[in-house]
Each structure stands twice: as C-alpha cells, then as structure tokens.
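Up next is chain A:
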Amino acid sequence: MSRRSSPARLVVALSVAGLLAVFLLYTSIAGGGTASLQPSELAGRAGKVQLAGQVVGPIQREGRTIRFGLRDIEGTATVRVTYSGSVSDQFRVGRDVYLAGRLVNGVFVGERDSLVTRCPSKYAPKASGA
Partner candidate 1 sequence: MPELGRAALVAALGLAIYALLAGGLAAHRRKRRLARSAQNALVAAFVATAVAAIVLVAALARRDFSFVYVAQLTSSDLPLPYALSAFWGGQEGSLLLWLLVLTGLGAAAVVTGRRVGEDVIAWVVPVIAGVATFFALLVVAVESPFATQVAPAEGAGMTPSLQNPYMVAHPPLLYLGYVGLTIPWAFAMGALLARRVDERWIVATRRWTLLAWGFLGLGQLVGAKWAYEEVGWGGYFAWDPVENAALMPWLAATAFLHSVMIQEKRGMLRAWNVVLVVLAFSLSIFGTFLTRSGILNSIHAFAESPIGAWFLTFITLVVAFSLYLFFSRLPLLRSKTRLESLVSREATFLYNNLLLVALSLTVLWGVLFPILSEAVRGEQRTIGPGYYNFFLQSFGLPLLLLMGIGPLIAWRRASLRALRRTFAWPMGAALAAGVALLALGAGSSPLGLVAYTFAAFVLGSIVHEFVRGTSARKALGAASWPSAFGQLVSHNRRRYGGYVVHAAIVLLAIGVIGSSLYQTVREEELRPGQAMTAGPYTLAYSSLERRQAANAEELRAVLVVSRGDRDLGTIEPGKNRYPVEQQNSNEVAIRSDPLTGEDLFVIADQIDEDGTVYFKVFVKPLVNLIWLAGVVFVLGTLITLWPDAREARRLAARSALAPSET
Partner candidate 2 sequence: MIALALGALLAALCVVWVALPFLREPEPADDTLAAPGARRLALLEERDRALAALKELEFDHRTGTISDEDYRASVGALRRQAAETLRAADAHAA
C-alpha cells in the first residue's frame, strides 16, 4: 500500500523488539513475582512467598522480634509467625497484614522489615451491625 516504508515504522518495530527484549531479560532474571498466599495454602511450600492474613493473639515481643499468629482472612487455618524489623503503629490483633518470608519447621519466618499492616478501611469505620 505505501510507496516506501516510513522510517517511523522501522523505529516502532525496533522499539517494540527492544522493549520485549528488556522484558524477557527481566523475567529471566527475576522470575514471575512472588506467590501471595494465605496460611491455609502454606503447607508444603518451600521458598519465598508473601503471606497475607489476619493477626491473632497472643503477640509476644522480645526486643526487636515479635511472634504472633496469622489466620486466613476468611477461614480458620492459622500459622505462627516470627518476625523482626519495623512494625506499623496500626499493627494489633484483628488487623490484616502481609509479609514476605518462608516456612521453616512449621513456623513462618518473616523477612526483615517486610511486614505491611493494611489500614483498617479508614474511610468506612464499620459495616452496619458487623
């Protein structure tokens, strides 16, 4: 159709190829992200995962290390967690949190400073009645 191919098309084609190459490079180095799991899905998992759940007591503090339980947000499966590093002011029993780490002998060992506490839906204080 076109009389001579425009250099713009060449640029676009080359750039798309370049971007794809960068993307492939990244995925081959870093892999496809970290699995995000709940405590019930943790069994038999080796390697680093991201664990999300609701904090259940008791919370034990020992210097910079805290130990607490984490339960499925909608469920009953629970795992004990040990973690050291920064803890948000929002952290307490009942809050939803997530952290990176791995399962070691049935205890989830969190990576330093990876704990994130989700804000309690700050804009809608309560669902009526719940």
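Convention: a contact is a pair of C-beta atoms (placed from the backbone, for glycine too) under 8 Å apart; a residue touches a chain by one contact, two chains touch by 3 or more; residues count from 1.
In picking the candidates, the idea was that all candidates are chains of the complex that A comes from, given by their letters.
These numbers were taken from a predicted model, which means no experiment stands behind them.
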What candidate from 1 or 2 touches chain A in the complex under consideration? 1
Flag every residue of chain A that touches candidate 1 in the complex, lowest number first. 6-8, 10-12, 15, 19, 22-23, 26, 30, 32-37, 50, 52, 63-64, 86-87, 89-90, 96, 98, 116-119, 121-125
